[in-house]
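I'd like to ask you about the structure that follows.
One protein chain omitted, others in place.
Take a look at chain A:
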Amino acid sequence: MRVEITVNGQPHSREIEPRLLLVHFLRDTLSLTGTHVGCDTSSCGACTVLLDGEAVKSCTVLAAQADGCAVTTVEGLAGADGLSPVQQGFRQCHGLQCGFCTPGMVMAATALLAEQPDPTEQEIRNGLKGNMCRCTGYQMIVESVQWAAANGGAK
């Protein structure tokens, strides 16, 4: 089947299998490899992207379901040389180590700040509970989001 999906502002028209997962469409078909796969049960959130502005786990969306939609991945968060406040926050506050959860975490945090520009610590922890991290113990991720909230928010 043919789908038309806008990714990071760029329209793409592709012939795909109906069973193709959105995460594989992004990674394998479009070579946008920032979005990662960490599990097979929709638990880890490493594949989180924005689908028409809403955070979704792209391992649990068929590419076919994104037909006609706009997808934002970590590669599309900032301009060519700039970084979004959330991306800056993660670097400022050491909110990443191996970097594998980071793209999904950054996308989830971006969606969170769009909804709640000034979240409490508990709201941040609650807002990111769909995203697992094995390296940071989460605290500096919380601080990264707080930094972003104070420095421009969701962008």
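Basically, a contact is a pair of C-beta atoms (placed from the backbone, for glycine too) under 8 Å apart; a residue touches a chain by one contact, two chains touch by 3 or more; residues count from 1.
Note that in this section contacts and distances are computed from a predicted model.
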By UniProt, of "Protocatechuate 3,4-dioxygenase alpha subunit", "Cbb3-type cytochrome c oxidase subunit III", "Aerobic carbon-monoxide dehydrogenase large subunit" or "Tyrosinase", the chain left out is "Aerobic carbon-monoxide dehydrogenase large subunit"
Consider the whole complex, including the chain that is not shown, and state which of A:C44, A:V71 or A:A154 touches that chain. A:C44
From the list A:V7, A:V61 or A:V106, which touches the chain that is not on show? A:V106
For chain A, which residues touch the unseen chain? 17, 19-20, 24, 27-28, 31-41, 43-44, 46, 73-75, 78, 83, 87, 90-92, 94, 96-103, 106, 121, 124-126, 128-142
